[in-house]
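Only a single protein chain was left out; the remaining protein chains are all shown in position.
As written, the chain order gives the labels A, B and C, with residue 1 at the start of each chain.
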């Protein structure tokens, strides 16, 4: 195994592969199946100020080479996270880095969760979800330049921990939003969240998803994610976390070459929970085969 | 066969299935393979004021359940269209409706093509492409609310023929752009064009597409297209043409139920050129099975 | 158990499908599959040597914990799957218990081979068909009597489950129901497969994940 470790956000990631928010619970759910602590890290399910039931069923359906989810940010809430989830993380994720995904509807919501967690140990930083298409107003901050600037600034003032803003691809130019994040003190970007989508059961004439619409993820969005990552990485100097449709080492390498420092895997873990460790192994093999000594050589190494 | 004909844009479409712009040339290319004149219609490759070579190769590559194209609006130009392509259309497409897809970079470009074609016969109206991700400025009008309003108004003044605006999904809320089109006199909307995307060959470390990026189409974008169609159809009173990822009758029926009056098929025709006639037959079978007397009963018939 | 095909081929089905373990023979698992859509069709077309991804066993199954003496299994359609394994297992766990299986289908053509079923379960299931083309005629719940039953277990379409639940609650019979939901991960991470549940003591309602907190719930837990 080639050493795949790298420094990002002032911390060591043993490899660049993380599990994406909302697709790995709080880490614990995968224990017994894969060694989560051998990954680069995980991003928790979104944490909101209060516990949320989330959307009505049906929440999940299939699409061509992908899926739609409409979970609606169901989560245990700030206090539940501290009490029920963080202890397991603190005990079990000692090598893998942990980012806490934070969601909300007002600046106060986001700042409240961040400040509520600042004193806690066991995680590295925050991934700020301004890009959830599954709740009303979930993409508000992610699609409004002014609102995003205000939010990032407020969050910057509320914590010295790494602050990574997770962007939505549903904008004409994601680079503009990347620049706003950088200008207001963010430490990194995650690209991308899901695309709004809908599936109709033509026999019943109803939307399959209880909430009618949901977010499209999976291999179907791979080329969009690589594109968004490339745009973000060329427009700002911040580390970018590439997300969207990764199912094998080649996909992950596309993100690295496009400029991602880290990569998240979501939907593919549902299809095969061994995907993440296999991607780590595959990247290592690629490095060996191509004489890549350090993973950082690959980051943004796209040739013209 | 159930009668699938319907009235849209003041004209009769013998069925709701059209071939999408850029995927059927000018109709002629398919002759000898399928009976194009038995379809609802075709939308021509974009016509720009002048002949265009288009982008460098490689222009085409595969993605999960889809493809990327970066043709760059290669076309014969206004005069070439009149001289080389329109005569065949006039002679051969007598039952199928023809929409001319128009592209440009300035209001004058668009108006010039439309005015240059107004006197010609053999086609019904214009599909205005403000949503091409493959040329610099191709989505300019499609993502700028003010510019779009100006363009649609100018086009409305330049022709009395049906004017259909083809929107890009790369905006936070496609409904806003739909409303602008309606307010400024458009007769209809087409949703959606492609998503910007990128594929990297990890062995050569180069983008596969010569122009680096291109537009993602195919089944991968089906749920996004159905969603955008639903949003557009509920926000305006104009007929909407649903586009994106259709490969069978069920997919087309999803668009009808979401509110589309007509449906275009693009990428699936590359995979199997018999797709369009099969979709027509499949819709007919569905209507028979479900006792649907008129195709218009299905339009927007999504149940809550 | 989740059954899938990996994501390399962008194959249909993309997501794995939840399936019951219908049999375990010498370390192999057996599934009972009804061809319904793409997932089940593909599964049914597998040849020996083909590979699929299996993840499981997952979640909470039927529980024979209270030493019931008469157990009734009510199977609607492919809901028969869990009850193929259960009778033998029940006889081992509870040598004195009686286990009955009621098995309903739309018509004779849909009914799983009765001889094979006897061989696998070691008992005779009482077969019902809606059109009466095999066994008793009607819906399986039509003649359902829970008088001397200690535990009723049901798996099948939701309307059937609801009917069984009603009868069980009326007669005070312990009752467990296997519910169906769309699933993605099968492991509790995606929170996609939720079922409304109620805490019988506090009355508090909450969404439970069918994949790991179910798919089997007690009748009192389901506020239907």
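The rule is simple: a residue touches a chain if its C-beta (ideal position, glycine included) is under 8 Å from a C-beta of that chain, and two chains touch if they have at least 3 such contacts.
Note that the structure is a prediction, hence the values are computed from the model and not measured.
Enquirer: Going by the contact rule already stated, which one of B:59, B:85, B:166 or B:235 would touch the omitted chain in the full complex?
Expert: B:59
Enquirer: Of B:25, B:80, B:172 or B:277, which one is in contact with the hidden chain?
Expert: B:25
Enquirer: Considering the entire assembly, which residues of chain B contact the chain that has been omitted?
Expert: Interface residues of chain B facing the absent chain: 22-25, 29-30, 33, 45, 53-54, 57-67, 69, 71, 74, 218-219, 247-248, 267-273, 275.
Following the convention adopted for this analysis, only the chains that are shown with their structure count from here on.
Enquirer: Mean of the CA atoms for each chain, then the mean for all of them together: which chain is nearest?
Expert: A
Enquirer: Please identify the chain with the largest separation between its CA centroid and the CA centroid of chain B.
Expert: Computed centres place C farthest from chain B.
Enquirer: Suppose each chain is reduced to the average of its Cα coordinates; what separation in Å results between chain B and chain C?
Expert: Going by mean C-alpha positions, chain B sits 47 Å from chain C.
Enquirer: So the centre of each chain is just the mean of its C-alpha atoms; given that, what is the distance between chain A and chain B in Å?
Expert: 33
Enquirer: If you average the CA atoms of chain A and of chain C, how many Å lie between those two points?
Expert: Distance between chain centres: 36 Å.
Enquirer: Give me the residue numbers in chain A that touch at least two other chains, ranges are fine.
Expert: In chain A, residues 63-66, 218-219 touch at least two other chains, as defined above.
Enquirer: Send over the residues of chain C in touch with two or more other chains.
Expert: Where chain C meets two or more other chains at a single residue, that happens at 10.
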